[in-house]
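Some chains have been omitted; the remaining ones sit where they do in the full complex.
In order of appearance the chains are A and B, and numbering begins at 1 in each one.
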Amino acid sequence: MLKGYTVPLSPLGKANLVAAPPWHYSGDVIALEFWTDPAAANATLPPGLTPDSQSAGHVLALFVDWQFTAQDDEFLDPARYQYREFYVLVDAMYKGRPVAWAPYMYVDNDSAMARGHAQGYPKRLGSIFQTRSFAARSAASAPIERGTRFGASLSVHGQRLAEGRLTLREPIETPPAALLKSTVNRRYFPRLTAGRHDDPAVNELVMAVTDDLQAVGVWTGEGDLRLPEACGEELHALAPVRVGSGYRFSMSCSISDLKILEDFTVAGKG
Amino acid sequence: MLKGYTVPLSPLGKANLVAAPPWHYSGDVIALEFWTDPAAANATLPPGLTPDSQSAGHVLALFVDWQFTAQDDEFLDPARYQYREFYVLVDAMYKGRPVAWAPYMYVDNDSAMARGHAQGYPKRLGSIFQTRSFAARSAASAPIERGTRFGASLSVHGQRLAEGRLTLREPIETPPAALLKSTVNRRYFPRLTAGRHDDPAVNELVMAVTDDLQAVGVWTGEGDLRLPEACGEELHALAPVRVGSGYRFSMSCSISDLKILEDFTVAGKG
């Protein structure tokens, strides 16, 4: 019997891209709130989600340095499991309820990419960096205090897609609101059989189930964000028309479930 | 309407990991034939495939430098679409017919990884290199002629998983036999809903449909291959007990279809 949660299933179940849930995460976040052209934000919404008229064009961009572990001490193998991430959360509505929708998402690790696909996050590979904060003071240490600046960037296959900046002003109690909303994703796995390339084998609208979400050490301040135009990409269609507050915090959570909201998959395999 | 063949589906359909088929490939291959412990080879077979008693433990390892294009001149964007690959093909039987089965496969590109998942190839990320042959002669050019040596390697998250060598002896008419067999894969996409982690949303035994397969400039010679033990991996369970012939050739093909052999998916979404 082959074992594993994803491919490759294998005799011992150690070679798979992704070990079975629960999955545990802890990381540092730079989050930048902005407003884009509402039409551009709405154009990214999947079937089942509608625009949030209360917050037209409101988006949150997140740069995250993540540490991951499942049940097998994966955090002790950082070459394989530590990763960095960039994504945007667009305000949307699901059946009258405000939710967050992630149209674009990038990570620098294959296991994170495959976990994302199982969750319905549309992860591709990218190269993500954020200024870190270190305990030993020097001009390079970026302490968590008023006035400290942070930089962050996303590049994909050698093109710069996002550049962010944050200047800390003050600690606050809660992280940006988009993080506290439910996140709705689209699980999608295509068919390759001739004639059915437009008829995915999996096409589900799903809601993330997040356990033990914590955000600690939240600071807010002035943010800035650029989403430069890049060939073969569409993130820049969400370019900011106005940038709001920025945030820096640490975050942790666990994942072991997912709620199926709608199943759009056409019945029948083949 | 969002467009695209895979995630992320997007307003223009340009941002997706994988453009719709047909997919066209051309590349250079170093292939090394070997025999492993038959029990180790058989232990990798999925439901529906049985051991090939005529060739117990026979495996082909392939290192490939690939160029890819779909319909949008992707070959002109090599930073995004050129890639390298390593995989092994194990001899197996499907309903009395000899087929090839790929238990482990690695690429250095996210688009190739996602295409592979749609095809049922269990692709993870790796770092793959092979000695190239250049037209301008020098001690570094590795000309295609008797006595020229080639090296090749696979590393995954910083661990060396395979090291191959080939010394060319003579041109031959046909590529290694495993390439001419049908390849049977397992399309597999997990569920994340609690209680259904072992019950994939897609679990199909499939047969690759390959158009216009060409192998040109085939040479054979003496091969060598090491599959060193590595933490968190199982490729080394297929370590050679004997190495056979090696091959170097150029290969091209196109993909726009897939044949579903068996659908093991349990009915009902969840």
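The rule we apply is simple: contacts are C-beta pairs under 8 Å (C-beta built on N, C-alpha and C of every residue); 3 or more make two chains touch, one makes a residue touch a chain.
Note that the structure is a prediction, hence the values are computed from the model and not measured.
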| item | value |
| --- | --- |
| Assembly copy number, counted for this structure file with 2 shown | 4 |
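Simple rule for what comes next: only the chains that are shown with their structure count from here on.
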| item | value |
| --- | --- |
| Between chain A and chain B, centroid-to-centroid distance (C-alpha), Å | 30 |
| Chain B to chain A touching residues, read off their complex | 2, 5-12, 14-15, 17-18, 20-21, 43-44, 46, 77, 79-80, 103-105, 109-110, 113, 117-119, 121-125, 157-158, 186-194, 197, 201-202, 204, 209, 231-235, 237, 255-260, 263, 265, 269-270 |
